[in-house]
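See below for the structure under consideration.
For this view, one protein chain was removed and the others were kept in their places.
So, chain A:
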Amino acid sequence: MTDADTLLQLVPKAEGKQSMKDFKSDQEVRWCPGCGDYAVLAAVQGFMPQLGLAKENIVFVSGIGCSSRFPYYMNTYGMHSIHGRAPAIATGLAASRRDLSVWVVTGDGDALSIGGNHLIHALRRNVNLKILLFNNRIYGLTKGQYSPTSEVGKITKSTPMGSLDAPFNPVSLAIGAEATFVARTVDSDRKHLTEVLRQAADHPGTALVEIYQNCNIFNDGAFEVLKDRQQAEEAVIRLEHGKPIRFGADDAKGVVRDRRTGDLRVVTVTPENEAEVLVHDARSASPTTAFALSRLADPNTLHNTPIGVFRSVDRPVYDTLMADQLDAAVEQNGKGDLAALLAGGDTWTVVG
């Protein structure tokens, strides 16, 4: 039995058949009309019955930001916490309750700015968490300042002459932080989003899913090139494990390795170079190629943007290791005896 099977078995299954409706809470959804968050919420609510877990054993934990209102709308256990800290809070919950399926909902500001530290440490520990990072490349709830994923030169209220700082690439960051599962998807592509969620849910350990999400108020159309059918054909690279990385009209383009630098580049596929087209291996032990794939997209135009699962490898899960140590301690020293602990070694007796 794999680690994944073991972990999923710890969470009780739903007794009856579930439907999307079971996962809708009675709270009115308060995002702006047209926000990409609606699509993600619907996809998650639609996907949950496929998981088939008892909904009382599912917990959504979020930080602060538009996307972090998410738990209020899920009819599961949930906590809307404070800015940036959801991965830390979820870590304590997951590490102490292995019978729970714990999901973190966060945004680009929440996860990468104020909460950057917690995110990278959750990833390296490989706590059994599923982190949904809604990336709209802007601060929405505070009304439109640039975010750590905004492109350089972004004109916003706080950067009237353009932003100065280079953005984070969340997928690159996660791979650099020793993440065992890293994926990217797009809010409007329900089918793709659901498939990525399914793989994330199956992954033992921390799964980071970056979801490109449109903020139609402060950064409308940020991902249009990936959504417009005609443009997307040329811009989006769909990664599938075990398949050659090809895209474009008639799969005319492919990703090959530059023999001189080891880097990846996009070429027009010809009968001569077809054999050189890279076959995607998300399960490769080395993160090198996954990282190179994460650097392929042009950060300004978003051309050559890979979506799908970049990396999915098995590594011992923090919560499992912690539980194992508790078991080992009992095995080695017996179950804790409070009276013996308090007495310690050196005592003396006072007789009345």
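Going forward, a residue touches a chain if its C-beta (ideal position, glycine included) is under 8 Å from a C-beta of that chain, and two chains touch if they have at least 3 such contacts; residues count from 1.
Keep this in mind: contacts and distances are computed from a predicted model.
J.: Just to verify: the chain that's not displayed, which of "Carbohydrate ABC transporter permease", "Oxidoreductase", "3-methyl-2-oxobutanoate dehydrogenase (2-methylpropanoyl-transferring)" or "Multiple sugar transport system substrate-binding protein" does UniProt list as its protein name?
T.: Going by UniProt, the chain not displayed is called "Oxidoreductase".
J.: Given that one chain is not shown, which residue among A:8, A:44, A:59 or A:111 touches it?
T.: A:59
J.: So that we can see where the missing chain sits, which residues of chain A does it touch?
T.: With respect to the unshown chain, the touching residues of chain A are 12, 25, 27, 54-59, 61, 71-72, 74-82, 85, 88-97, 99-100, 117-118, 121, 322, 325-326, 328-330, 332-336, 338-339, 341-344, 346-352.
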